[in-house]
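A single protein chain has been omitted from the complex, and every remaining protein chain is retained in its original position.
Order as written gives the chain letters A and B; numbering starts at 1 within each chain.
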Amino acid sequence: MSSPTSLLEVRHLRVEFPTRRGTLLALDDVSFDIAPGEILGVVGESGAGKSLTGAAIIGLLDPPGRIASGEILLDGRRIDNLPYEQMRRIRGRQIGAIFQDPLTSLNPLYTVGRQLVETITTHLGLGAAQARRRAIELLEETGIPAAGQRIDQYPHQFSGGMRQRVVIALALAANPKLIVADEPTTALDVSIQAQIISLLKRVCREQGAAVMLVTHDMGVIAETCDRVAVMYAGRLAEVGPVAEVIHRPAHPYTAGLMGSIPAMDEDRERLLQIDGSMPRLNAVPPGCAYNPRCPKVFDRCRVERPDLMEVEGTRAACWLHSVQTELVR
Amino acid sequence: MFVFILRRLVQALIVMLAVAFIAFMLFQYVGDPVSNMLGQDATPEQRAELRRQLGLDAAFPVQFAHFVANAVQGDFGLSLRQGRQVSSLIVERFPATLELSLVAALIALGAGIPLGVYAALRRGRFGAQLLMMLSLLGVSLPTFLIGILLILVFAVLLKWLPSFGRGDVVAFGPWTTGLLTADGLRHLLLPAVTLAVFQLTLIMRLVRAEMLEVLRTDYIKFARARGLSDRAIYFGHALKNTLVPVITITGLQLGSLIAFSIITETVFQWPGMGLLFIQAVQFADIPVMAAYLCLISLIFVTINLAVDLLYFSVDPRLRAEGKAH
Partner (left out) sequence: MAGMFTRFFDGDVWHSFRSSPVAIAAALIAVACLFCACFAEWVAPHNPFDLASLELMDARLPPAWVEGGSGKYLLGTDDQGRDILSALMYGARISLLVGFASVLLSMVLGVGLGLLAGFVGGRVDAFIMRVCDVMLSFPSILIALLIDGVGRALYPNAHDVLAFLVLILAISLSGWVQYARTVRGSTLVERNREYVQAARVIGVRPLRIMRRHVLPNVLGPVLVLATLQVAAAIITEATLSFLGVGVPPTSPSLGTLIRVGNDFLFSGEWWITIWPSAMLVLIALSVNLLGDWLRDALNPRLR
């Protein structure tokens, strides 16, 4: 469902990887959208395709991966088929990106200030002095103390959490409308994770930037996001408002994910888990990709692949919620 | 940082002493210096006298200390082949080798780095693949063969350039240079190119490999995600990160240039230290061999030290070593 006010629309995106042994379909008909200023969480297991979705959106898929079909629209304009130079101008200015490991995201041979000023002057056309002032402001906004001195330090002189703040500052330097954050806290200490997430949320709200937050941590999703998309084997299983998806999951996979999180007030001997594992990309079963593991599976699941269907409040790709099934029951 | 320099100096000293030791062993035990000097028909009294004079009857450590003391002053005795002071021979020949090596290094770096960058950025295209194939050829051609081929083409067939010797040289005190005369430059060209080819190939392959590695890193990906221009990414970020490890290896290569000049000087009859050394090996002229060994080691150790210091000043991460976070 696309509305004229969507900032980002992804329609029927397919990403494939041609290999010697055949073509792997890494993203299979993925569609969702993000409204301006909204925080969308994208959650799923490793290999489900979350990071690839982010990479496809900013146009930095690692070759030989490529977009096979589908569209990506930013503010109503297609960006998936733009020539390199035009896409480059969009990157950083309209769409920012944050990656997982702050240690390797920054060039160790250049000062933090130089990397910031470079980004600012590339997109905002400010003079050197103005750009430097803006850079110091950004560092202060992201909570780095003594920004005026630290701006001339090298990345290795910052701690892990501080570095990720610098990375956030860099991503926000040109005031983009959308930030694609790929597991921004996974590489950090647990005590720092919460700080960074709340920082991200705050500065994005202040600048009015939307966020696509890719993570495997449901806790972060619950705390931070407005809506959440659940991915499985390169497909979307469910997408909807956070409260709905967490408390009333419509897709059995989401229900399994929620169920596996132990509650604080429960007494448990064994952790609940979903039996089996996510299929490899070259061995996705026909019909619904989840059918071998689904406790509620029936015949139609094994044959036909479900599209995203409306359920009260959310949308889920599950035959349980199709109108026909209702009728049969 | 001071500690670092001190440690490296001590290491260098140890290496020099080890080399001096090897040179000393050569002197003492390979061939008999006394027979070498006096010939086979010397009487036992003459031998004993010379032994005493040379201090060969003293204890081992004393002889070694003597040797080192002499070596530091540059005194290695007389050449067995030519009967002259080894030190004066070396001083005479040193400028020729140094000039040749420096010019070759300039050629190798000046062409190797840009070609390597080109081969990395235009990877997969025809030009880059052609370069890689040529580089493989460069590594498979022994230096002496390159010299012979160049002589064949430019001296024998085309008759454009001379094929041996140094040509006209200008003397500044003990130093002689061929760079200031047209004739000297013409003589310098073929040998320098010959010497440079192998290094050029290595540098090109190294730069290409390093650059490809760097282009795969996260910080380059992040720079791209920030929308920086290609020029900023390739020549701002990638190039600087590529050149840092290249510096070390190139610096060491400079040392090997001086060693490889042995071959080039032989092919072109270039009157340098290398030719001197090879003649010494053929003749088993131990004093010259020992002196060359010590001098070369000194040069290598100095170059290594200089490269380490350079590395230090370029990579900010090393400067922080020892400083608390």
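Following the convention adopted for this analysis, contacts are C-beta pairs under 8 Å (C-beta built on N, C-alpha and C of every residue); 3 or more make two chains touch, one makes a residue touch a chain.
From a predicted model like this one, the values you see are computed outputs, not experimental measurements.
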{"item": "Contact set of the excluded chain (shown chains only)", "value": "B"}
{"item": "Contact partner of the left-out chain, one of B:L50, B:V68 or B:L141", "value": "B:L141"}
{"item": "Residue touching the undisplayed chain, where the options are B:L121, B:L276 or B:M289", "value": "B:M289"}
{"item": "Residue touching the undisplayed chain, where the options are B:V15, B:V68, B:A111 or B:L185", "value": "B:V15"}
{"item": "Contact set of subunit B toward the excluded chain (per top definition)", "value": "15, 18, 26, 30-31, 136-137, 139-145, 148-149, 151-152, 156, 252, 255-256, 259-260, 262-263, 266, 277-278, 280-282, 284, 286, 289, 293, 296-297, 300-301, 304"}
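One rule holds in what follows: only the chains that are shown with their structure count from here on.
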{"item": "Cα-centroid distance, subunit A relative to subunit B, in whole angstrom", "value": "54"}
{"item": "Touching residues on subunit B, where the partner in the complex is subunit A", "value": "217-219, 221-230, 232, 236-237, 240-241, 244, 314-317, 320, 325"}
{"item": "Interface residues, subunit A side, partner subunit B - complex", "value": "58, 60, 88-93, 96-97, 99, 101, 104-110, 118-119, 122-123, 154, 156-157, 159, 167, 170-171, 173-174"}
